[in-house]
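Here you go, one structure.
Excluded from the complex is one protein chain; the other protein chains are retained at their positions.
Note that the chains take the letters A, B and C in the order they are written out, and that residue 1 is the start of every chain.
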Amino acid sequence: MIEVKNLSVDLGDFLLKDITFDVKQGEYYIILGPTGAGKTVLLESIAGLHPIRKGEIWLNGKEITNLEPERRGIGVVYQDYVLFPHLSVKENIVFGLRLRRQPRQEIEATLSWLVELLNISHLLQRKPGTLSGGESQKVALARALSVKPAVLLLDEPLSALDPGAREDIQHELRRIHDRLNITVIQVTHDFEEAVALGHRIAVIGEGRIMQIGTSEQIFRQPNSEFVARFAMSRNIFSGEVRDGDEECAVINIGDMEVAAVTELRGEIHASLRPEDILISTEPLKSSARNCLHGVISRIDDRGSTLLLTVTVPPEFICLVTRHSFEEMGLTEWKEVYMTFKASAVHIF
Amino acid sequence: MIEVKNLSVDLGDFLLKDITFDVKQGEYYIILGPTGAGKTVLLESIAGLHPIRKGEIWLNGKEITNLEPERRGIGVVYQDYVLFPHLSVKENIVFGLRLRRQPRQEIEATLSWLVELLNISHLLQRKPGTLSGGESQKVALARALSVKPAVLLLDEPLSALDPGAREDIQHELRRIHDRLNITVIQVTHDFEEAVALGHRIAVIGEGRIMQIGTSEQIFRQPNSEFVARFAMSRNIFSGEVRDGDEECAVINIGDMEVAAVTELRGEIHASLRPEDILISTEPLKSSARNCLHGVISRIDDRGSTLLLTVTVPPEFICLVTRHSFEEMGLTEWKEVYMTFKASAVHIF
Amino acid sequence: MSHGVLSVRRVSANKMTITFALLALVIMLFVFLPLAKTIFSSSPTMLFDSLLDDKVRGAIWLSLYTALLATVVGAIFGIPLAYILARFDFPGKRTVEGLIDVPIVIPHTAAGIALLFVFGRNFLAGKAFNLIGINFVDSVAGIVIAMLFVSIPFLIDSAKEGFKAVDVRLEKVSRTLGASPWQTFFRISLPLAWRSILAGNVMMWARGISEFGAVMILAYHPMVASILVADRFEEYGLDYARPMAALLILVCLVIFIGLRAFAYSGEKT
Partner (left out) sequence: MSHGVLSVRRVSANKMTITFALLALVIMLFVFLPLAKTIFSSSPTMLFDSLLDDKVRGAIWLSLYTALLATVVGAIFGIPLAYILARFDFPGKRTVEGLIDVPIVIPHTAAGIALLFVFGRNFLAGKAFNLIGINFVDSVAGIVIAMLFVSIPFLIDSAKEGFKAVDVRLEKVSRTLGASPWQTFFRISLPLAWRSILAGNVMMWARGISEFGAVMILAYHPMVASILVADRFEEYGLDYARPMAALLILVCLVIFIGLRAFAYSGEKT
């Protein structure tokens, strides 16, 4: 539906090289990358708000690379809402409709549809300066949706919000997407947000697309250290695959041996997600192929969960809930067993 | 060591009323509250950077309410570092020492001590504008520590940082506190940060202190709905204690009965933390007094953990790791059992 | 003003702020005293009498009217330049910005002579405009040109700052909602920069009324107010010029305060 081909944008600080991806009709597409990776510039290029040096953008089979933004039918919502401060909420929402000189009833109909969709009827007469973050973002969404765009571009729509409002708007976004079956491209630097919302995720870094895939693929099979770190696999090791049968390989990481499922041989990286490690105070009898013995060297209290650093060596980061943490009576310097499946070790 | 008595600050938008608390020598004290609660104003009042209308501040037995900031020996570190942009990192750090006209060797000695403490030797000749967030915050810490303050005030020191840098600086903060045995007062809006760092936490809201206690007390025994919500007990119900023996009361929440440990009777609130609920697909045989049967009505994927909404009714929010989620093969509309201890239900 | 000093003291009474307040008081008195003395040492009757003088009324009216014309012309050509300077980067931008400020800094009489070289009867633009019956020497058109030249920087600088303060993404959002560049300018950029543009217009108008040197060279007649004051001072001396000077200062103050209050109305301190 939207195809971006070999797009390059040069803006002094930001540099995007050969960006290529395509988004399907009705897809919720996430562009994930660290702050300063040029994600906003990429969105603005798609919306026609940045001159394009090189590359093409196609929308529904038509090339729109140099089309003016007002003719593209692509809506934009920014992180910090960017509501028109001199207009009321209602005037903000109907801004695009009034420009189209639609009849009054039609405008009113669209307005009440949006108001009902986003549940913002109580805000209509307010000025943007008086709204909370969550309310502002709902109004910004309503304004973008008012002209029934073919594609909705969201620039870190949750980043400026409080945790409470963030959950609320995240929920709204999914609901709107499901109800309107609209194509959404959202950029974010937050991996959890990407997993929660996206059908597919494109990881962007150093001006290039590093990997495209479902959240499951990005999560389980990162294709590079950059993606793995970004997807918060905290345990990344370098090692060597000695040998093994087709089903299971033995990997040497320092003095330690770990079983994994891979066909790669030689120097490799291995990643293991903290929550894929089961912690116990006694060795477990289970089908899992790996069971390592270590000492808790550090405890990071995250409130509902805790991150344990277990030194074998090397150090592993493991996630436990407060519940199990207290159940087992874990403390620093306590000896524990880490159990994880061979299939949980991702090799790249 | 530091005592704040009946402090009131009025700054138009911000209003603090009758703030009273005391911090012990060497304590890591957290002031926790939502954005806009006047936390920064409170810190600046302690540092002498705001005129005080009403109330007193005492430091080591001396009243300092109206003492000039340069005579208090209280260091301040802001969320966004506030380094002197026209000075190099080194000049930033020794700014306070040069003012004291210390001999050159003494300044150099303090500088190398700080550089070693925070591991920032490679930054000394750089200008603040070229530093990353984490580096800037380390330099700001070094600058504040250079004059050996009696108290260190930290104004949301982690909020402006990337997740990676946040963990790093959080670790540094604890290390510095432990090594120097310095008294720290930190304000934050992040509950997990508060739990991870604080010896004691004062929850502030609507211009007043709502509750003071250890993280355990705030977490397990919030004294009001405000604190409970803020401490992320997602499950808060209103109900009625019918009767029960001294050890265990039966609470009616809608049509549902829940066992809890309380001596309160009549109309009450109950809170239950999401990670205190054990999810299983079969009823568990255990010592836990509560076992409820419900249906998963919503799944929020948080990456390493998932939040399940289980409808009994009412709705419960439960936290599971991805590991157990996949193990049990949970999906929406699946029936599950929720098991939790009577002691996990907090009544207020 | 004592209020001011008191308030500063309340905020943080230290020696520095008190010293600063005292130094500041000197410069405020230096500006305030001459104005107050001129106005209050002329009795209301004297002011009224001088207002009855046809020549005085005519000169003040001419000043207001020509400065307003200059402002209108300046707005039409200056606001677009201000917008361009606020929104685009291009090589030579610094030079253009510097050029626009030059009229503030060159001596007014030299500016008048420079204008004569372009708009005088025997020169370039002067000849061209002469064909359509417009003559710049000793005429209203000449006064307008002189005022325009010395006062245009105020409008452009203020409008530029106004446009700069408008988040460019507001314009971008407007475009994605289907607005053309023109619609975006008139519905978003202009309304949001309006306060600064208005303030710039006020400054330009006031600065036009205040001009003397350049107008004197280009068009001594018809006499605008500032020239009439000088003329009377030269011919009859201080006492005769005073009521007219007082009247002129009053008129300027009333206009300036009124329009400034209007331009800032609703804005927080």
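Keep this in mind: contacts are C-beta pairs under 8 Å (C-beta built on N, C-alpha and C of every residue); 3 or more make two chains touch, one makes a residue touch a chain.
If you're wondering where the values come from, they're calculated on a predicted model, not measured in any experiment.
Considering B:Arg143, B:Arg273 or B:Arg289, the position touching the chain not shown turns out to be B:Arg143 (whole complex). Of the candidate positions C:Val26, C:Leu52 or C:Leu131, contact with the hidden chain is made by C:Val26.
Which of C:Val56, C:Leu69, C:Leu116 or C:Val166 touches the hidden chain is settled by the complete complex: it is C:Leu116.
Those residues of chain C that touch the chain absent from the view are 1, 3-4, 6-8, 11-12, 14-17, 19-21, 23-24, 26-28, 30-35, 37-38, 41, 63, 74, 76-78, 80-81, 83-84, 88-94, 96, 98-111, 113-120, 123-125, 148-149, 152, 154, 156, 180-182, 185, 203, 206-207, 209-213, 216-217, 225-227, 229-230, 233, 238, 241-242, 245, 248-249, 252-253, 256-257, 260, 264, 269.
For chain B, the residues in touch with the chain missing from this view are 44, 47-49, 68-70, 72, 74-76, 78, 82, 84-86, 95-96, 99-100, 143-144, 146-147, 149.
In this text, only the chains that are shown with their structure count from here on.
One inter-chain figure worth recording: chain A and chain C are separated by 54 Å, centre to centre, where each centre is the mean of the chain's CA atoms.
The geometric centre of chain B is 55 Å away from that of chain C, both derived from CA atoms.
For the pair chain A and chain B, the distance between C-alpha centroids works out to 26 Å. In chain B, there is no position where the chain touches two or more neighbouring chains simultaneously. With touch defined as above, chain C holds no residue shared between interfaces to two or more other chains.
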